[in-house]
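The complex appears here minus one protein chain, its other protein chains still in place.
Coming up: chain A.
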Amino acid sequence: MSKAFTLLIWFLVSVLVVVLVTIPVSLQTHLVMAAILLGAMMLIKLLRLEGNWRLLLLTFGTIIVLRYAYWRTTSTLPPFDQWADFIPGLILYLAEMYCIMMLFLSLFVVIRPMPKHVSTRLPKDEPVPTVDIFIPTYNEDYELLAGTLAAARSLDYPEDRFTVWLLDDGSTDAKRNDPDPDKAAEAQERHEQLQQLCAELGCRYLTRARNEHAKAGNLNNGIANSTGEYIAVFDADHAPARDFLQETVPFFGRDNQLFLVQTPHFFLNPDPLERNLRTFEVMPSENEMFYGVIQRGLDRWNAAFFCGSAALLRREALMTTNGFSGRSITEDCETAIELHSRGWNSIYVDKPLVAGLQPVTFASFIGQRTRWAQGMMQILLFSFPPFKRGLTMAQRLCYTSSTLFWLFPLPRMIFLFAPFFYLFLDLQVFTASGGEFAAYTLTYVVVNLVMQNSLFGRWRWPWISELYEYIQSVHLLGALFSVVRNPYKPSFKVTAKDESVESSRLSELARPFYLIFLLLILAVVMTIYKIGAQPYQAEVTMVVGGWNIFNLILAGCALGVVSERRESWGTRRVTVERRCEVRGADGEWVRGNLVNVSSGGVAIRLPNGAAGLGRGMPITMRFAPLANLENTEMPVFIRSVTTEGKGVVFGCRYMPERGHHYRLIADLIYANSGNWQARQSARQVNIGIVQGTVRFLGIALYQTGRGLGYLLRFGSGRGAGQ
């Protein structure tokens, strides 16, 4: 069968199924059918059947969701002429339809994610292409940049075929001549320090006259001053693993139209939710769903897009669009959609090859998400993916899915407040009896859970998506409206990532969460009152009240997220097993081994005693780096000493003095990307709906208490009001 013919048959079968699904059968008929399909879905899930069985599960789910959508559309909207019911009813309806549309779009995207690309090496006899490595920076500090530059310099690639560029936007000519003499001096100092660092590490330093077009402009300045065939981009806080270029460059040789090889962002530190809820070690991170399955799904449709960092791009392709696009504040995705629409291809390599940092505080997390949401809205407005010329149909759907996703704050807030219409205002925004609600809405919700779990279960626990959406929605909603009001207004704000939470406190953005929580509590009280006072409509009240309680659980959990736990920067440790030597008090080298490393320090075990060393001493250690480095000695400082039987473990802090010290640190932390992958896959376990729900409830209960406790301890005076 040819492709067109298969498509035609598929279309006909789909039409037939839709006709079948929209037959207005009785409630009982729907219930029996839905129960049987749901049972089959659960069986497929329990038996972990893959391949076509997974497809069948999704088809069953699609049918029930379609039936829900049909019923919701035809039977539940309040009458048009009762505007007080109709308008909120319509808004709720549209929110639900948005969710259903997004479900189907994401179903399309991840229907069959690409398996891992087989990694290849460059052919021996062919010339090795030249690569420029761009590390744009704006305000990141010296230490961080030193680490990243050092890691980039250590890449496993012929020395003469790649150049590392530090693109410094923090000390442009304009900044160094700032009217404010303090600022000017600061920029000048930065300028000199970084120039010095680059010289020590063998990198090129580049800055420009003015900060035009933010990150895109900075990168384009890099393009204008370099000549390499390919361009790798790393954010200042994204240190590449040694094999980054080995894993990415060979793909370009196989496809002349390839413009992008994107790799995942892997983070060494937890985001505020993971940190405050203490789920970092056990639960898959938020971004793992995107990099673990969505990008792979997009890759099938040749729609994997550039994520701003950890990617390799073809200069020739970038030249066709005059470099990186800078209209929106998410230049990465915008560049990708432009190049895709010109017939260039992209590839996504699902192997963590950079390790980075993500925002530590809730406020900077929200700042980062605001930029993403606003940028994606700008792309939606400027490029409108569904009708973007040059894209394939599949790419249009993919980009529509990626951009429309960021509208989630709207439905999330609508779902949050919808129960209030009934509980407080007595509006009937959803006309259905308790039985209908059970037969249609309940099966839909369960089917939705099963489908989401089947698609994303390994990368996302149940209800965690809802939690992430909720904590972002409260502040993102306004940001979305501001884009719609003035699409050109949002400006690029660099996300701060090297902060630390020195003491436990409430986030400065916490106040609305407590207010919402209070409202939800009032709604619970109202529910109880209504059940008592109006027993004749207790059924409906209980349904709506149950929905409100779900919101309350979510909001309670969010209180924990905005209650910032104390944690100093750099304490996330990675277990390693490498040998090392420490110079003892007597000047002799003592053998030991590295227990774990972090971005701030390293733990060293000496099996045969302390060798005369102790707390508070500066010492020198050395180890065999993976990269070819001449000087392998590094100064560290002993912060703690723990005895372990005969041996002793020193907790040491790095005391880097010169550039090559940073390369040693980078070699410790970033050298082995296999380590990161192991860490990720340890977390990527589908714990199932039931266990996931139970765990979520447990977390929510605890975090609600913690959130309220923080309010009592830190809420008065400053805290939330800051």
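We adopt the following convention: a contact is a pair of C-beta atoms (placed from the backbone, for glycine too) under 8 Å apart; a residue touches a chain by one contact, two chains touch by 3 or more; residues count from 1.
By our rule, contacts and distances are computed from a predicted model.
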| item | value |
| --- | --- |
| Which of "Cyclic di-GMP-binding protein", "ABC transporter permease", "TonB-dependent receptor" or "3-isopropylmalate dehydratase small subunit" matches, in UniProt, the chain that is not displayed | "Cyclic di-GMP-binding protein" |
| Contacting the left-out chain in the complete assembly, out of A:Asn52, A:Thr227 or A:Ser491 | A:Asn52 |
| Among A:Val128, A:Leu381 or A:Ala394, residue touching the chain not depicted | A:Ala394 |
| Contacting the left-out chain in the complete assembly, out of A:Ile36, A:Ile528 or A:Val685 | A:Ile36 |
| Interface residues of chain A (partner: the chain not displayed) | 1, 3, 6-7, 9-10, 13-14, 16-17, 19-29, 31-33, 36-37, 52, 55-56, 59-60, 63, 79, 81-82, 84-85, 111-112, 114-115, 117, 299-302, 394, 426-428, 431, 435, 533-537 |
